[in-house]
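For this view, one protein chain was removed and the others were kept in their places.
Right, chain A next:
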Amino acid sequence: MALPRSTYYDARNRQTPALIRARRPYLVKNAVTGLAITGFAVAIYAYTIHAIGQDDFEDVKVPDVPAKPSAFTETVKK
């Protein structure tokens, strides 16, 4: 059984003029709200990337010589 189709969308799911008219009083408000939410999310993402990008991992000590295989791994290989 198919769900009843809303008459406010045409066969290709585009808005009909009636829906566009009904949404018109809220067009600007909704656009501003949408932009504000998007901006906030993008800002958080950008800040995160920015904050992570500061880290040059200088506190991580990299040994000059690669570590020698331990006695345990030697025995396992045998």
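The definition used in the following text is that contacts are C-beta pairs under 8 Å (C-beta built on N, C-alpha and C of every residue); 3 or more make two chains touch, one makes a residue touch a chain; residues count from 1.
Quick note on the criterion: contacts and distances are computed from a predicted model.
For the chain of the complex excluded from view, the name given in UniProt is "Protein MSS51, mitochondrial" [choices: "NADH dehydrogenase [ubiquinone] 1 beta subcomplex subunit 9", "CST complex subunit STN1", "Dolichol-phosphate mannosyltransferase subunit 1" or "Protein MSS51, mitochondrial"].
One of A:24, A:50 or A:68 touches the chain omitted from the figure, and that residue is A:24.
Annotation for chain A: contacts to the undisplayed chain at residues 6-8, 16-19, 21-22, 24-25.
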